[in-house]
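Could you have a look at this structure, given as structure tokens, before my questions?
Just one protein chain is left out here, and the rest sit where they should.
Labels run A, B and C following the written order; every chain starts at residue 1.
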Amino acid sequence: MQTVVMLLALAIATAGAPGCMNPRKGYEPPQPIFFQHLRMAGPANWTVDDKGRELNLGGYDIPCVYCHTMPYKGRQSTLPSTDICMNCHSTVGVDKEWVLALKKYWDDGRPIPWVKVHDLPDFVYFDHSAHLNAKDDQGKPKVECKDCHGDVAAMGVVSVQNRFNMGWCLECHRKPEKAAPTDCVTCHR
Amino acid sequence: MPRHSTKGVLGDFYTPDEALAAAARVRDSQYTHFDFLTPFPIHGMEEAMGQKRSWIPIVTGFLAFFGITLAQTFIYYVMIGDWPMNFGGKPNFAWPSFIPVTFESMVFYAAIGSAIVAIIAGKRDTIPQPHPMKIKTGATIDRFVVWISATDPKFDATEVQRFVTSLGADGVRYVDAEAGNV
Amino acid sequence: MSRNDLTRDAVAHPHTHREVPGTDPAPDAGSLEAAVTADRGLNRRDFLRVTTTIAAGSALAAAGCQQPVETLVPLNQRPEGMRSVGRPLFYASVLDGVPFIARTREGRPILVAPNPAHPSRTPLTVRTQAALLDLYDPDRVQQPLSVRRGTGSPAKTTWAAVSDEVVRGLKASRDRVALLVRPATGAATRAAYDEFARATGARIVEWEAFQPDAAVEAWRQAFGDARIPTPRLDRASLVVGLGADFLDIAGDRREADFADRRDPGHPDGMGRFIAFESRLTLTGANADRRIRVRDSHLPAIACALAHQVIQEGGVGPLASDLDVADALKPFAIDTITTAVGVPADVLRGVAAELRAAGPKAIVLAGLNAGASAGGLALETAVHLLNASLGAYGSTFDLDAWGAPPTGGLKALADLVADLDAGRIDVLIVAGPNPVHDAPASLKVAEAFAKARLVVSLNDRLDETSRLADWLAPASHPFEAWADASFPGDVHTIQQPLLRPLYATWGLLDVLLAWAAQAGAGGDIADAMAATRPAVDPKAPAPNTSPAWHWIRAWWARNFFGTDVATPEFEDAWDETLRAGFWTSPSSARSLPSFNTGAVSLLADAAPAAASLVELHLHPHFAHLDGRSANNGWLHELPDPLTRITWGDWIAIAPRRFDAMGLKNGDLVKVTSGGASVTLPSYRHAGLHADVVAIPLGLGRTAAGLAGNGIGRATFPLAPLVGGRVLRVGLSCEIAKAGGSEELAITQGSEVLDREARQLLPAATLKEVRADPQAGTEQEGGGPSIWPDRSPDKQRWAMAIDLSKCNGCGKCTLGCQAENNIPVVGPRGVREGREMAWIRVDRYWDAGRDKDWDDTVWDGPLAVVEEPRTLFQPMLCQHCENAPCETVCPFVATMHSEDGLNQQVYNRCVGTRYCSNNCPFKVRRYNWLEYSYGKTNPFFRMLVPKLAMGEILNVRGRLPMKNNPEVTVRHRGVMEKCSFCVQRIREARATATREGRKLQIHDGEVVPACMEACPTGAITFGNVLDPEARVRRLADSPRAMRLLRNLGVKPSISYLTRVRNDDGQV
Partner (left out) sequence: MTTARSESLYATVTGDAGLKGVPVILPGAGPYGGDEEIPEPLVTGGKTYQDVDRDICMHTEQFPTRRWWIAFGVALFLLSFLVLGVATLFYSGMGILGINHPVGWGSFIINFVFWIGIGHAGTLISAVLFLFGQKWRTGINRSAEAMTLFAVACAGIFPVIHLGRAWFAYWLVPYPNDRGPLWVNFNSALSWDIFAISTYALVSLTFWYVGLLPDLATVRDRATHPWRKRFYNALSFNWNGSHRAWRHYESAYMILAAFATPLVFSVHTIVSFDFATSIMPGWHATIFPPYFVIGAIFSGFAMVITLMTIMRNVFNLKNYITLNHMEAMAKVIMLTGMLVGFAYTTEFFMAWYGGNEYEGFIFRNRAVGPYGWAYFIMFTCNALVPQIFWFKSMRRNAVVLFTVSILVNIGMWFERYVIIVTSLHRDFLPSSWGMYALTAWDWMILIGSFGLFFTLFLLFVRILPAVAISEIKGVMDPRVSATKRPTATAAVHAPGEV
């Protein structure tokens, strides 16, 4: 009879554990506008459609920092204000329904409430510039965007590629070649 | 050897001395599947029944050693092996701080381990016993009961009953749980 | 909505459309949209708490650990110049005549810090530092109200309605208008007031409760209309103070200059400061020699010194003047020594020192000391002494002239007379609160009732605004344009740090708009025209603030001498805004000789028959006249000397206190001049036996939820005599009133016996000259059995020079603003739960030679009659062998590689063992939910004080003051000084960005306390860097690290507090 009770408790624990231990890897929230990084930052992929028109199914190699202006200069890597989107989309792709959605936000003067994908807890103070500007002895940057965010350029809707929890951060911080601080005040203060 | 025996001969004694005397004679008799059911432990009964001292203390020794090594290795791994930090300028291997937890771990595994082993040993290191719910013996109230199990190779119901009566037991009877005469 | 989402990802403050009177609201296409976190459900912390409290394993498994969904809202259209989110922007501006630099994040100010480059060297006052809470005060009125003189509850109305009403009133009673404002120093601001007066025929009346009326009158009598030179204490080798209070009230350069000469190693020798005073002021606490006298005797003592120096010593041009001789004859030292109770040889000693110092000496009279019956005589005697010693031109800087202060009582008295006579129809109150802080005998309330139309522009329904017809709230100075001037022809532009939070409008904007509508021409009309959008839609929308246009036009014409539209003006304007000041070329000036006619004023210096008990009313250190009474930070800042928070008190000398059989907090009734107030009593060391001191300013009834009912109204005690408000030297009766009210005192025992407990290095100048290490002796610690593991390259440390520290407590306020430290309220302080990370401990130095029993430490009489005051800023010492780190079981606090004692808020579970084990008791605990609201009605009924945290820290827009770089702590978490680790990490990130790979220059990291310290007593840096300033101070013989016998190895070095005893007295 005791063994039955033991098994039941174990089952609950194992069922519950992943729920807690499994952080946000694979989290892919729907966004207010169906924005595809693939079509922006992805490599070009020119094909000819059936009517003989040249179509680019890929992207336009727009560098990350065109829209995300601040990662090398500040703590947060900011999202583009709507006017940066309108630089092109005031004329490009005005027939696409997601561009129309963008235009509607622009006309109303309301900003786009993007849903946060890579969301660290409030007590974690992550500094993009400290990571991206960290150079090793040969002057090569130690960290790039894709090391944490994965190959966003190839993504449709952005999704979380890594565990994004303390253990995962420390795996990288503890690599000797990274020589990154593991003091607590590095991220918590 | 099955843990419980449903058939056997019971005989009652009323004082520990009688039980001790009877035990000596049963020990020398040809029967091996015998036991004495008593309300409280009687001093000297082990020798009377021909048993050696209980082996539990040896197990306790190993358990204690296991507790110490487990605690030390775990603490070493936590404080030095995995993520050594600077707590108040103390060296990482601050061995005085490890002593209390090691001692507690030693006591924990030794004490509770030996209790569990003893209870299990009480069930395993023994002869087929009369199941208390099936065969009433009164051994937990006031009787010192001699029990010879039918599983004994030389068991013969009448011969055993005669032998037990010769021991001076009272209320000698052959019990058979399946047959219901309890 | 979790606090940090508001602060970290927020784009900007919530913006409300507001109508601008007279102009249609400009379409704000690119406004900074409010950042919204869409997730309305449980925030992260509540989610974790709810599930773990249920803690049913299965429930946990089923619910799973989903993080809440949050949104990241960018700008719609980024205005040019706004570089980004996440980086602070700094604005140099000025508030109430105090220049500052404000740090803003995402468009909202989060910290007010000094502007070190400002040539006037004006230090921050505590009210400027705490102004953020006035800006975000939830009790501010958010839109114009129709008050109808307090009949019925005020009704919401619009700016247009109020403007029409006021303009109609202005036009109707053209020359029967009065504008009551606070004294303004700005050139363009005063010009705007004059222009408003010319346009509407109004009378401009300036009023502020604490103005040096006596000093101005005496100066006028002595030197005519000459402008007042700036005293330079850093040039003075001897300062004699007669009731001087330059550290208590005046926010001017004397605080920083005085500290410069307190360095025992100063090239020109350490300054010496002798103070005659009745109450132990913060200034007197920093004196080398302090002599207790009654306030009413100060004029006599000034004249006695003058007599001794001028007549006996024959010093100065007036030595032979007969009028001066006659005037001073009755004040020979021997005649008045018995009356004033000061030994003759002491007075002669001081006079001798004055003669010896000659032009290097300076005599100062206190602003409050002047407000006595003999105030004019005191000021005249001081001017006479300074003139004779040749101080003008030497210790008084003739180049740095200042206009004489305005806003005395005379102007207000005349206004009240006109109101009573019915000569004023329209009264506009813009800033002052005379109903609260004017003398009671003026009967301001009845006078206001006689005006036909009363409009108030104050920021809340305060005591004065309640009597108005309309309340049209003017913006907080952080939201409006104006300017200010400083002695030495330095001018600063007051620029707004953010858009107005509510439907308010800048003070100058309102006045200029009303003047224009009332038919003003000229510059006002031009300014208003400029605010209307140009016809061409393509042209950029103009700035809608007429004040902006007015100031630019005025500065262009009178200061820069160019036209507004020229690029030179734009460059000069931007440079002035960036630097925070502009110095106009000043012509060299000389001072006319002392007008001997003024000596007639010395007549009433004769020591009158001393009344039994003298009343001394002084402005509350933090609240001045109670203008920021709803400000939690100011209430919780302990008074530097009494350490009392949240309320006022009556300070009684220890001998009289014990004679009356009182205990701290027993209620005492004081009656003076017909008015009487009952206050909790406080056993105040250093008080003259026959003087009782009461702070003014508190006891407001209409300040707001936090400030109402704190303390009792004490202004009525100050009578109006001969056109001047008298505050000191008043005769009064005091009596025990029975009952008691616990004082919210933050400090435990006040007495420190330095022989037994070597906790504070202090010595006299002679001892230090003999042995530089004098005062730092302490019990040695044994060898450590642990191998040393302190860092080798980088270790942050701090040095605090106790000679420079004057105990003002501004470091506490700077730290509170930078690190989101909550306010706990009066009950919280009484329960011993204040949260300040750095506190300034104030001890009475009590050598054991004073034969008292050491078991009970409530300040034995022998020690507190004439105390030597010792100040010690006490904060986390970041010990190398930190006892707090050893005992934390949850790995929530440990030592970093660069020598910081890290406190990880999200790991702390709150056993509080670290706080118990800290020998310095500098760790603070969140006993209740201070920084987040607690709304469950059942538990609020059970535990009423749950609501206090929300009222003081979370209501309305208060959370906007939070610094996004620092975690806002929940309850149950320990917090402490982190050496502003967010600034250290920012410096490391900057170094990484600039490729310096962690070489942080000395001085690049400035913690908030060091930044706020007016005297530069705090120095911070890497102590392992040989060239660092902190290393030099740490190695100095005067340095001492506390509690060496405990072996905790603190990182903070305290430098000896030196008392200059090199003098005859």
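As a working rule, contacts are C-beta pairs under 8 Å (C-beta built on N, C-alpha and C of every residue); 3 or more make two chains touch, one makes a residue touch a chain.
The structure presented is a predicted model; accordingly, all values stated were derived computationally and were not measured.
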*Visible chains in contact with the missing one*: A, B, C
_Residue of B:9, B:75 or B:148 touching the missing chain in the full complex_ = B:75
_Under the stated touch rule, tell me which residues of subunit C contact the chain that is not displayed._
48-49, 52-53, 55, 747-752, 756-757, 759, 828, 831-834, 839, 841-843, 854-857, 872, 874, 883, 886-891, 894, 907-913, 915-917, 919-921, 924-929, 934, 936, 939, 942-943, 945-946, 970-974, 1043, 1045-1046, 1048
*For subunit A, which residues reach the chain that was dropped from this view?*
1, 21, 23, 163, 165-168, 170
*Go through subunit B and note every residue touching the omitted chain.*
12, 14-17, 35-42, 45-46, 49, 51, 53-54, 56-57, 60, 74-75, 78-79, 82-83, 85, 87-88, 90, 94, 97-98, 100-101, 103-105, 107-108, 110-112, 114-115, 117-119, 121-123, 125-127, 129-133, 136-143, 145, 147, 170-171
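The working rule: only the chains that are shown with their structure count from here on.
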*Which pair wins on C-beta contacts, B-C or A-C?*
A-C
*Could you put a whole-Å number on the gap between the CA centroids of subunit B and subunit C?*
81
*Would you please write down the residue numbers of subunit C that are in contact with two or more other chains?*
894, 896
*When you check subunit B against every other chain, which residues touch at least two of them?*
none
*Over in the complex, which subunit C residues touch subunit A? Could you list them?*
2-5, 8-9, 11, 29-31, 33, 36, 38, 44, 57-58, 60-65, 67, 69-78, 83-87, 894, 896-898, 900, 902, 904-907, 965-967, 978, 981-982, 984-985, 988-989, 992-993, 995, 997
*Residues of subunit A touching subunit C in their complex?*
9, 12-13, 15-17, 19-20, 23-24, 29, 69-70, 72-76, 78-83, 105-106, 109-116, 119, 121-123, 125, 127, 129-130, 133-135, 181, 183-186, 188-189
*State the interface residues of subunit C toward subunit B in the complex, per the touch definition above.*
786-787, 789-790, 879-886, 888, 891, 894-896, 1049
